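Dumping the structure here so I can ask a few things about it.
The complex appears here minus one protein chain, its other protein chains still in place.
Up next, subunit A:
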C-alpha cells in the first residue's frame, strides 16, 4: 500500500491524481445524493412520532457524520504534516478545513430546523449541540490561525497543531449523548449492535450519506489541486502544464 501511496506525496503526481478522480467523484456524488434525498423526501415513510420532520434526517445525519469524519481526516493530515513534514499533507489541512466547516454549519442549521418543531426550541446549550458548535469553532480556528501568520509555513504548522489537538472533541461529540443528559437522541447507526432504524428509512439515509461523502472528497480534490498549483506555481511542471507555450 505504501508503495502505491508514496508517489502521491509528490505534488505533481497528486495534482494529476486528483484531476483524474475529481469528475468521477463529482458525478457520482450528485447522482447518489439526488437518489438518496428524493427517496428520503418522497418515498420514505413518515415517523410515527416525528411525522414528516424525520425527512430532515436525510441531510442532518450525513452532514453531522461528515463534519466529524472530515475533521478526523484533517487531523490525520495535520499529524502527517507535523511528524513527517510532508508538504502536501500540510496543504491538504487547509484545503479540507473550509469544507468541514460548511458541513458542520449545515448539521447545526438543519438540527435547529428539526429542533424547533420537535423540541420546541431552535437552540439549547446541551452537550451534543455545544460540542458540535465547538467543532465549528475548531475549523474556523484552523483557518484563522493559518491566516494570522505572514509566513505560510509557520501558519501551517500552528494550524496543524490546533487540528491535531482539537481531534479530542470528536469522541466527545460522539459520546456526548451517553455521558450527559441531553435533548438529543442516542446513536442509531454508529453503534456496535444492529442499527435501530427501519430499512425503509435506513437505505435512503445510507445512500444520502454516501452521496455527502463523495461530495466532500470531490471538493477536497478540487481545493487540493488549487492549493498545489498556488504553492508550486514557480516550478517548471506548473508552467509546462498550464502555460502551454
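Note that a contact is a pair of C-beta atoms (placed from the backbone, for glycine too) under 8 Å apart; a residue touches a chain by one contact, two chains touch by 3 or more; residues count from 1.
Definition applied: contacts and distances are computed from a predicted model.
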Record-based protein name (UniProt) of the chain missing from this complex, from "RNA polymerase sigma factor, sigma-70 family", "Dipeptide ABC transporter ATP-binding protein", "Exo-poly-alpha-galacturonosidase" or "Heme exporter protein D": "Heme exporter protein D"
Residue among A:71, A:114 or A:146 that touches the chain left out of view: A:114
Which residue of A:6, A:20, A:198 or A:239 touches the chain not shown here: A:239
Options A:25, A:80 or A:222, residue touching the unrepresented chain: A:222
Absent-chain contact - pick from A:35, A:105 or A:161: A:105
Residues of subunit A in contact with the chain not shown: 37, 41-46, 51-53, 55-56, 59-60, 63, 98-99, 102, 105-106, 109-110, 113-114, 116-117, 215, 219, 222-223, 225-226, 229-230, 233, 238-239, 242-243
